[in-house]
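In this view, the complex is presented without one of its protein chains, the others remaining in place.
Here is subunit A:
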Amino acid sequence: MSDLIFLSLVSRHSSHLVRQQYDVIVVGGGHAGTEAAAAAARVGAETLLVSQKIETIGALSCNPSLGGVGKGQLVKEVDALDGLCGRAGDWAGIHFSILNRRKGPAVWGPRAQLDRQRYREFIQSELLSTPRLTVLEGSVEELFVSEPNPEEPGHHRVTGIRLANGSHPISASSVVLTTGTFLSGSLFMGQSKSPGGRIGDAPSSAGLSHTLRERLGLRTGRLRTGTPPRIVKDSVDLSLANVHPPDSHPTPFSFLNTHTHCKPEEQLPCYLTYTTPGVERVVRESLHLNCHIQEDAKGPRYCPSIESRVLRFPGRRHQVWLEPEGVTSDILYPQGLSMTMPPDVQLRLIREIPAMHRAEIHTPGYGVQYDFVCPTQLSPALQVKSTQGLFLAGQINGTTGYEEAAAQGLWAGVNAARCALSRPTVALSRTESYIGVLIDDLVSRGVTEPYRMFTSRAEFRTSLRPDNADLRLTLKGFEEVGCVSIVRYQEAVRVRDSLQDALATLQALALSTQNWRKKLPDMRMSEVKNSLLTGMDVLRYNDVSFEMLASAFPECLSHHMEFSQRLKIEAVYRPHCNLQKKEIERIQKEENMSLPQDINYLTLPVSLSHEVREILDRVRPTTLGAATRLQGMTPAAIIHLFNYVRRICFTYGKIPLSIVKKHYKIK
């Protein structure tokens, strides 16, 4: 046991020793793993987090930033479910801005540059103070798998793990794997290739990959990603770059915070600069020295290396952001310069950019290729369908990005805990959250390149806004899921009630156009209508703010000033959201009809074409709703499937007899 260092030794849980048995074991301490472990513990499971190196728990492996367009929504949602990353961002942020500020609140992208050290410290101290959570340093050598529980679908059941160096096995009902880029990971720099998932860390054992592929028969694919060289700050001539200041009033991510840890005036700027023709020349000249770029593994189209960018779009200048890495850090992160050429060529390349003409590289950039598990083999609870108790989250599912990983981690942790505590697993619908969109896209469509969240992926974007994530998820998170603390829940209830009260007051405020003009002389109310306009109608006007209404009607509205921005957004979006409601309800109903996971589609005694059987067999959709979204499904196949499911439900008595009687005319 001497090689195992217990983080708990330095925590207030010093009396804890590693037990032989946990409800949930989480493997990996990145964004997915930390959220998974914390969520599992919040739900009530005795949880063990195993990480190769305790000091890298909560590390930002790539860019020092959180949030953005689409990603910011995920952070808000993780926070609404009481996850860590939103509060960690508020604590560690050193430059806050809301992207897309002029494009409508539904697509606002809250974003922050982070101090790497502060972020890691916050995450680690949160984990240490989480009850029921133990952290253990070690490398997982083997996943124990046994015969499945015959009452549940699946071919195997996970029973625990064994750590490297032959230590004793630790058993658990659920295991969450969040191995990131470490699953058969290879690092590339120039022409050299070495095993590993992140520079400076030992490669993970081959045992885990072997178990997943050979023992559990999971299909895997290979993806690649990369990270830029880190630049010595003092060696950069920042006067040759454009300064980008942060928002003067930083907006926190978390619904619990009213302000950020960093004071507005203490925020650091970012710098913007551009590539030159010289950069393109260096890339072309060094292609023969660059293994990574020549491999076929799929890289992300939206976070490409500088090599891919200049090869795909030659003759253009490309943006390079120079981002601070922390308050005391002497390093700059050049966003947009991910590269995998030999270190001497990297230096030549960055020096082609005027602001970096004398720059020094602190750590060179490199590429990573890694295995991912095709996520169509997962359920919407992120459980491997064939293996009871095994959950996957993060890059192992083919995604990219901290926020995507955190969102999956939280949801996998919640379900791993519920599964271990013999509670039914839960799913989030794509109609209620970006997390739902993310998971549904992964499990029902799969990935062909690293998956990143965009607002355009969410068809109900106008309903799934960053401002209302708490109303969408916190209440449900407490009442149905069990991952939200009572404090946060009570706050969400207070917010909901206040908003409802304010909206009702606005709706009840009905005046004629003339009277509105008198009350709000600044307002340009062009339409002359005889009918009455409510406060909600008027608040919808582009040039009317809630503050204006509150000063016109102080007696009934001024005490709602706390929510002025949310009320304005609600007023503008409500009619559009109401239009979407019907479609949302339809999808939710379809998603409530689950398909049994043990169906043998190839032999199902139902009239289905061979093509449809193969599609269903390959993807094994968990709900009828997911089945309708599969490519190649025919309307007739859906009807037959529906009919079959209904008969199954009937046989199992899952439908109340009254309904059966009503629909089948059974006397």
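As a working rule, a contact is a pair of C-beta atoms (placed from the backbone, for glycine too) under 8 Å apart; a residue touches a chain by one contact, two chains touch by 3 or more; residues count from 1.
In the analysis below, contacts and distances are computed from a predicted model.
Chemist: Can you pick, from "5-taurinomethyluridine-[tRNA] synthase subunit GTPB3, mitochondrial", "Calcineurin B homologous protein 3", "AP complex subunit sigma" or "Cytochrome c oxidase subunit 3", the UniProt name of the chain not shown?
Modeler: Choosing among "5-taurinomethyluridine-[tRNA] synthase subunit GTPB3, mitochondrial", "Calcineurin B homologous protein 3", "AP complex subunit sigma" or "Cytochrome c oxidase subunit 3", the correct UniProt name is "5-taurinomethyluridine-[tRNA] synthase subunit GTPB3, mitochondrial".
Chemist: Out of A:Phe182, A:Trp321 or A:Phe546, which touches the unshown chain?
Modeler: Here the residue in touch with the unshown chain is A:Trp321.
Chemist: Tell me which of A:Ser239, A:Thr328, A:Ser422 or A:Asn542 is the one touching the absent chain.
Modeler: A:Asn542
Chemist: Looking beyond the chains shown, say which of A:Gln294, A:Ser456, A:Gln500 or A:Asn578 touches the absent one.
Modeler: Considering all chains, including the one not shown, the answer is A:Ser456.
Chemist: Which residue from A:Arg162, A:Arg281, A:Arg423 or A:His640 sits in contact with the chain not drawn here?
Modeler: Here the residue in touch with the unshown chain is A:His640.
Chemist: Given that one chain is not shown, which residue among A:Gln113, A:Thr211 or A:Thr628 touches it?
Modeler: Of these options, the touching residue for the absent chain is A:Thr628.
Chemist: Please identify, in ascending order, the residues of subunit A that touch the omitted chain?
Modeler: Touch set of subunit A with respect to the missing chain: 68-70, 99-100, 102-107, 109, 301-304, 308-309, 312-313, 316-319, 321, 335-336, 445, 454-457, 459, 461-462, 542, 572-573, 576, 582, 585-586, 589-590, 592-593, 607, 624, 628, 634-640, 642-643, 646, 649, 655-656, 658-659, 662-665.
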